[in-house]
Structures are given as structure tokens and as C-alpha cells.
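Taking it in order: structure first as C-alpha cells, then the write-up.
A single protein chain has been omitted from the complex, and every remaining protein chain is retained in its original position.
Let's turn to chain A:
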Amino acid sequence: MNEHEPIDILAVETSCDETAAAVIRNGTGIRSNVVLSQMKSHKRFGGVVPEVASRHHAESITQVMEQALEEAGSSFSDLSAVAVTEGPGLVGALLVGVNAAKATAYAKGLPLIGVHHIAGHIQATRLEAEWEYPALALVVSGGHTELVLIKEEGEYELLGQTRDDAVGEAYDKVARTLGLPYPGGPELDKLAKTGAPTVPLPVAWLEDGSYDFSFSGLKSAVMNTLHNARQRGEELAPEDVAASFQQSVITVLTEKAARAAEACGVKQVMVVGGVAANSGLRAAMEEKFKDSSIKLQIPPLHLCTDNAAMIGAAAYINWKKGKFSGMDLNGVPGLPLHR
């Protein structure tokens, strides 16, 4: 391997409702980062419809890949590999990206790299700054709530995860209960800023020392509280409910992240995934690590939500380790992070 030669990877991501492709140089340089969002289409249904998502992906995948190459000013001969999210995600959606990447890699004689979606979210921070190990990642999104310890490059150890709803899922459900438009998470975050956390709601700490999470109880508590108030003929201020819900969620996320960071002696903590865009969570994490020697890193908004740049960043680590995939690569909806 020639250390000086730039390694450009064409990365593809189709695990949910964004059709995305990017060209990433040496794992950190964004040459292009194309994201075609299907949000408008799914908005009609109040949530992502897997079959509709798969159809959109199949329609636009080659255009998105082409745009990524064009914006990067790259041709196939400049590429060192094709990378793709192999899981987790919606199976039909994953299959489009996986098959597109395999076909492209085969046609151009390029190596193929399968990437774990969460590894991608975590590596998104590499696009912004250097890392120090060991590091801890709080992964928060519509499908995930995980605490991941990274002792060395490319080695992921799952410390804890949600036992029921993902945090983004809980946000969306509570937002729907409050009658907020789709996608509910950002709307709820906005509403919470105008309210006060005056509604008593539970905080799910689980057993002593556990790094797991649970949000379904909190979600039910919000629904019951609203229901009971209505029964009494009272109307709770939705902004106060939002603020109270948000506080309960953020308290447990920041506290568990801080405890894990302390216990594992990490040098840096990052918050990644779509919910890392949440302003309340960003502020609380910044406050928590303000006086700490632990470095806090939260990627900018466009790298928090699903994109292919992060897949290219994660793929570069596989490339360096010589970890390639075969033409039998499959889309795996429940792909474990640690293998």
C-alpha cells in the first residue's frame, strides 16, 4: 500500500429513507456527499413506508452514484473501492444499495467493502476531527440508542443499548400524540424549548450499573398523563409536556454516557446519529463535559442524519485492514455491530 497515494472510496447508503452516495478520500476528506431525501414522499404516510422507500431507492440509485462521482470530479479509475451499508436497516432498502454497489464494483473490477451503519454514524466524527482512543460513542437515532466503546480504530464494543424503543422512535411517537407534524423529533425539540419541564414523568435508570436504555415506559407515561388530564377536563400545555419528556430522555442519555466515559477512562465522547441533531441533547452534553478533560465531539447536523460520507469514512478503516466483502454480500436488517 502506498501511503501517499490518495485512497478514494465511492460509498453508498440506502438503509432507510435517504438515497445517498459519496466519494471520500483517505477516510476523512469529503470529495462529494450526495443525499437524496425521500422525506416529502413519506410525510404523506406519517412515517417511513418500507416498500415506498425501496421503490424510490431503485429509481434513483444510479443517478445518485453518478452525481457523487461528478461532484467529486472523479472517474472510476480514480477509485480504490466501492463501499455500502450492509445493515442494519430496512431489508428492502438495504438490498438496493448492496446490489448496486456489488454490480458497480464487479463491473469496474473494484474491491467491495460492506459497512455497518452504526460504525458509519460513529466514523462521521472522523470527517471533522482526529480521534483519541479509547473513545465512547452515544449513538442516537430513529432506529438506535447505543453506547459503544471504541478502544482502538475499527474495534467496537457494545456497552449498552435500548431494550425497547429507540430514542428517535420514542420522540416520533410522543410527537404524534401531541399532534405534531412528521417528522416529529425535530418538531418536539423545537416545542420543548418554549416550555418548562413541570410535568412529572419517570426516568428509566434500569438496574444499577446498567448502560441499557428503555423508553417505552416513558412514552406510555406521556400518553397516560395526557389522557388522565383530559379525563379531569384539564388541558396540559403541550410545550410543557414536550419539555418534560425531553428532560427525562436527555437526563438518562447524558448521565449514562458520562458514567460510561468515567468507568472506561475514555479520552473522548461523541454523540452521533440523527437525534444528535437535537438541540436539547447537544446543550446537555456540552454542559456535562464542560469542565471535564474528556473531549466532546458532535458532528454538524448534515453528518448526523443518514449520509454516505460516514460510510466512506468507516470503509476506509476496513480498507486499511484489508477487510473486503465478497460478491455474496447481503443486506442484513439486524446486523450486529460486533463480529
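Basically, a contact is a pair of C-beta atoms (placed from the backbone, for glycine too) under 8 Å apart; a residue touches a chain by one contact, two chains touch by 3 or more; residues count from 1.
As a convention for this text, contacts and distances are computed from a predicted model.
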{"item": "Identity of the absent chain, which is to be given by its UniProt protein name, from \"Imidazole glycerol phosphate synthase subunit HisF\", \"Malonate transporter MadL subunit\", \"tRNA threonylcarbamoyladenosine biosynthesis protein TsaB\" or \"Dihydroorotate dehydrogenase B (NAD(+)), electron transfer subunit\"", "value": "\"tRNA threonylcarbamoyladenosine biosynthesis protein TsaB\""}
{"item": "Contact residue for the chain not shown (choose from A:Val49, A:Leu158 or A:Ile294)", "value": "A:Val49"}
{"item": "Sole contact to the chain not displayed, among A:Met39, A:Ala103, A:Met223 or A:Ala263", "value": "A:Ala103"}
{"item": "Hidden partner interface residues of chain A, rising order", "value": "44-45, 49, 51-52, 54-55, 58-59, 61-63, 65-66, 76, 92, 95-96, 98-104, 106-109, 326-331"}
